[in-house]
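Worksheet: one structure, shown below.
With one protein chain withheld, the remaining protein chains of the complex are depicted in position.
On to chain A.
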Amino acid sequence: MADEVLFEFLHMEIVSHIYKEQQSGKAELDNKDRAVCVSVLEGMGFRVGQGIIERLTRDTPSFKDELDIMKFICKDFWTKVFRRQIDNLRTNHQGTYVLQDNKFTLLTQLSNGKQYLDQAPRYLAFSCGVVRGALSNLGMESVVTAEVSIMPSCKFQVVIQKL
């Protein structure tokens, strides 16, 4: 079944739609417009992440600690959602994690290298939300951002919010 392709097409069209709608009538988007678009996409991803983790962890025993959860995100969750595992996980053991995916599935269509680098953020916003939503359902509030220097490699930074 090629349903992951359907998701990729849907994702691209959603991004396109959100940016088109925000632009409507204007000559170009300013930073505020872009922030709105990113926020909308991130919010959509958040709901999806919550939904996915709910089903994924239905039969899983509870996690030992924060690191255990992050490893689950890097392996089982990433495989389920992005069809591969995280290549590299780093942490400062103080609530910040960097997850590196060398062949991020939603960027592979875009380019290999530096072409379209400035477009990359719009294709990462939804995924950041998915991660944030998953963590939220697991009891961890976080801020998730993504950074790309050479596509399709991508680093997601997760900062756990201590209450």
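To be clear about the criterion, contacts are C-beta pairs under 8 Å (C-beta built on N, C-alpha and C of every residue); 3 or more make two chains touch, one makes a residue touch a chain; residues count from 1.
Please note the rule applied: contacts and distances are computed from a predicted model.
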Choices "Nuclear transport factor 2", "ATP synthase subunit delta", "Trafficking protein particle complex subunit" or "Glutamine synthetase" - which one is the UniProt name of the chain not shown: "Trafficking protein particle complex subunit"
Sole residue of A:4, A:68 or A:141 that reaches the chain not shown, by the stated touch rule: A:4
Touching residues (missing chain, whole complex) on chain A: 1-7, 9-11, 13-14, 16-17, 21, 40, 43-45, 47-48, 51-52, 55, 58-59, 80-81, 83, 126
